[in-house]
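The other protein chains are all here in position, but one chain of the complex has been omitted.
Every chain is named by a letter (A and B) in the order it is written, and numbering of its residues begins at 1.
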Amino acid sequence: MKSISQSIPRPDGMAKADGSALYVADLQFDGTEGGRSPDGAVALGSESGLSKDMLLGRFYRSPYPRGKIRRLQLPECPPGYHIISAADIPQGGKNEIPMAASRDMPCFAENEIRYAGQIVALVAGPDAYEIERLIRAIELEVDETPVVKNIDEALALKGGAIHGEDNIFCRVDLDEGEVDEVFAGAASVVEGVYETGFQEQFYMEGQGLIAWRTGNKCGVRGSMQCPYYVHHAVSHVLGLKHDEIRVIADTIGGGFGGKEDYPEIMGAPLAVASWVSGKPIRMLMDRVEDMAFTSKRHPSRCVYRSALDSEGRILAIDATVDLDGGAYETYTKIVLMRAVFHSLGVYAIPVFRIRGRGIATNTVPSGAFRGFGAPQSLFGIEMHMEEIARRNRCEVLDYKRNYFLKKGDTTVTGGIFRDEIILDKLIAEAERLSGYSGKRIKLGRGKGQGIGMSFILHGCGFTGDGEQKIIKGKAVLKKHRDDKVEILCAAVDFGQGPQTTFRKVVARVLGIEPNTVIFNYPDTDFVPDSGPTVASRTIMIVGYLLQKAAEELKAIWVEGEEQVVEQNYQMPPGMSWDQERLRGDSYATYGWGVNVCEVELDFLTWETKVIGAWAVFDVGRAVDHRVVNGQIQGGMSQALGYGAMEKLEVDSKGQFRQITMADYMVPTSVDFPRTEALTVDNPYLYGAFGAKGMGEMVHDGGHAAFAAAVEQACGKACTTIPLVPETLMEIMEA
Amino acid sequence: MVEVFKPTSLAEALRIRADKHAIPFAGGTDLMVRFRARDGMAPSFKSPILFVDALPEFNTIRMFNGGLKIGASLPLSILAGDRGAVNGGTGTGATSGVVPDAAVLATIPGVLKAAAAEVGAPALRNRATIGGNLANASPAGDSIAALYALSAEIILVSLSGERMIPIEKFILGPGEISLKEDEIIHTIHIPAPLPDWTYWRKVGTRRANALTKISLAAAASIKDGRVESCSFAFGAVGPRVIRVHEIESLLQSRFPVVQEAKLKEIIAEAKKFASSMITPIDDQRSTAKYRKTVALNLIGDAIASLVEELKLGD
Partner (left out) sequence: MIRLRINGLEREVEIPHPMYRLLDVLREDIGLTGAKEGCGEGECGACAVLLNGVLVNSCLIPASQVDEADILTPEGLAETEAGKLLAKCFTECHGAQCGFCTPGMMMAAAELLFTNRKPTEVEIREALAGNICRCTGYDMIIDAVQLATERGANIW
């Protein structure tokens, strides 16, 4: 029998290649009341929000960055037009976007403005020109307060606190051992400050949703990673019951986390507008609005202090991890948890104190982006280890090896690494592919060439007991009378491959062909809540539920009968978590990886050129080699972009300066070479066919490997990314 | 609603231009972005539009008295030598369908070819034209910097005749050109002699499909191992492309001098001249300091390359 890893053609590939796949902007009224497209994949008709009287919707966004709202004057609306604001939230609903445990972000700004571009009102109607006129006629008066543009200004309480007394949304603290005592007795201390910038997800399809109302039911459909998150947000804002809401995910043109949170922020006000007006409304963001006002990766500043003994060995680490959460807390706490829980990387450090803070500023609320905090703190620890090794005049790989985690070690939260850790195997493969160690010695230092290696671990699935307590994922397999098997779950394929891998998992168990398995985009009227499509959980958690369901179905299979099996998530045995104290197994298991990057530096222009990139990962087992390779190639490209090119700054109003595709630079086909990639099998008992989550860790380490290579090439410490030529010039001339 | 005109002859085009003051519109790659409107709305053009891309005389490239005459609507893909533009086949290159003479294309100075090849990406170059790049008058316009280095002259036509103006006089500032309301950019003239050595370096925001942070275009005519004439033009370091004539006279008077010590001295002197003339700004793409430092660094690179060329000629 062929290995499950052997790749199959993507089932969603042909429709995407021939242009027939329908994204939210492509949906048109087909003259029907309801039903689905001939292949069953797309919900059509006015029952599903597609009718000929669909209105166009646009937000009115605050031009002011910060202050108390003194007056909001809405113009008279001509017939057929609607202006919706906080006052229109129906009774029973709340003017709040529910995001994780936070409720601080309003659906429509009501009392205060916290960032330029904050949603104040929504204008809907048939004609774009009239909508534009109405938007211009809205009068907003704000008593302006000085703008807080970054972490420093926030901590200095510029203009008074934005949030609470101290601008700290949330803290995550970890302690192990007597840190102060160890530092007092240390032979030396190495300290470094490591900073990362904003990063734009840059999905190719802008945000887009349709909301509609059918009787007493509210619908939202479009481009989203997490239909049940949108469902929940609509329920909260409108005060509707579960079965009064329908959410449909359409084909989605990329997410990377950017369509985890934003469809709630956009969908809730859109649902209010549709609910109040009774009309279907489509809202599509153009590229500039999307880049200017949707959530980005949290900028970070990590300070690491290491106490060393006289031999240069690490005795303790004292670290702070600060994230710029932007104007509202939204997902900052859970991003911060992941950042802090990954802040010691792949190293076993006996004594440590880590202080994590999510900080309020007047920028767009930071949000989800592939890696979710880990790319920030892993950059910090990896660059810090480079620095310590340099001080010790020691090859960094040799130095790092002394601290590698192994099976049975304790996690930073006092849990246990229960599974085999195969870093040595991964390194051997990375060495074989890249020739890292030989080149590292040969290239010298400060001579314009360099090679860097970084290490990654990534906790798979939700942090702590989130899967058990919050998500409670459920997946269903339905066998129709014609014996066709249908997957019913809420996982969305936004390019990362469940359309391929889920079919393979189910088909393999049942001994059928993957392309006979039905797997439509989720529609909450038909699929259970298997959880959001985030957190490297899809193949490991939902895929595993489907594998178990398929096994059960196989056992009870009766030809010609409709049969339904359901599987509910269960925490793997032995795992435990105390959310109050943040103690225990913060993740069920971990993915591991080694990234290598080789660069050349042009001393005339400080431009860097990546001439080699290598990546070796432990993903448990690849359910499809090409799906996995696609994640690695794409993730490395994003991570290298993050490290080298993707500069995103804010201006004096806290607004982004790079808001067009001409100004925000993502990699093109000529910017980086192919990543030579490999996976090493290390199957995980509770993942589909041994699969662990891997969609995020491919973005966790490329930037650190790049920065390490640039350090060697330029001979100076590179502690800030992106390392654009302007930054490198400053570093080298300092 | 704006009026649009599709003249079928130059005479008709000039008449419309004179009567309506319509904006000449060739590839539209800059204009469509500048006047872009939101979904469901028309691009926000205020003046009538005059499509000039289809007129054959705007799409030619030919030798002229040892120099080159390039029609204003010639797409950059042809100047760049993009595969689709010159290979024939199903894709015949620029959308005008004009396939110029390969012998003429071979004479395009390296600096112009290289600069054109670094504008945008293939699909954009298939529409973007050299005249449009000029009219946009961006200090970061790549073909503009190359044309400065080539001492190009711009031929403008109107009902009252033809006017030829050096590029340095034609470009007045960012987006500002010396074009009368009845004139159309007709031809770009690169006067003889075509240079023996050219240099092009664009430092962009990435490796392709990028905007220019700073560029240096240079050209020289070499006779008997001496620099007979040369030019150094910097892009994106001021409100206009800046040609540093002092460097040019320096090199003309001092070459051939290729001893290393002398070379360093010459480069230092050249940098001094340039330093006082280039006045870059901070913007979302780069910093003033970076632009200035790199511009000065590139001078050394270019002069070293010129010296190599002189050595080869020995």
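Rule of thumb we're sticking to: a contact is a pair of C-beta atoms (placed from the backbone, for glycine too) under 8 Å apart; a residue touches a chain by one contact, two chains touch by 3 or more.
Values in this document were obtained by computation on a predicted structure and should not be read as measured data.
Participant: The chain left out here touches which displayed chains?
Facilitator: Per the touch rule above, the missing chain touches A, B.
Participant: Just name the one of A:95, A:251, A:377 or A:655 that touches the chain not displayed here.
Facilitator: A:251
Participant: Looking at the whole complex, which of A:93, A:125, A:219 or A:495 touches the chain that is not displayed?
Facilitator: A:495
Participant: Just to verify: which one of A:81, A:203, A:519 or A:617 makes contact with the chain not shown?
Facilitator: A:203
Participant: Identify the residue among A:634, A:693 or A:722 that touches the chain left out of the display.
Facilitator: A:634
Participant: Since one chain has been left out of the picture, which residues of subunit B touch it in the full complex?
Facilitator: Those residues of subunit B that touch the unshown chain are 1-4, 6, 25, 27-29, 32-33, 35-36, 42-43, 45, 49, 51, 53, 83-84, 87-95, 97, 120-124, 126-127, 208-209.
Participant: For subunit A, which residues lie in contact with the unshown chain of the complex?
Facilitator: 7, 9-10, 12-23, 25-26, 28, 201-206, 251-256, 286-287, 494-497, 626-627, 629-630, 633-638, 660-662, 666-670, 672, 674-675
What we mean here is this: only the chains that are shown with their structure count from here on.
Participant: Can you work out the whole-Å distance between the CA centroids of subunit A and subunit B?
Facilitator: 43
Participant: Over in the complex, which subunit B residues touch subunit A? Could you list them?
Facilitator: Touch residues, subunit B against subunit A: 38-41, 121, 203, 205-211, 284-287, 289-290, 293-294, 297-298, 300-301.
Participant: If we count contacts the way the header does, which residues on subunit A are in touch with subunit B in the complex?
Facilitator: Interface residues on the subunit A side: 56, 58, 127-129, 132, 284, 286, 604-607, 609, 645, 649, 657-658, 662-663, 665, 667-671, 725-726, 729.
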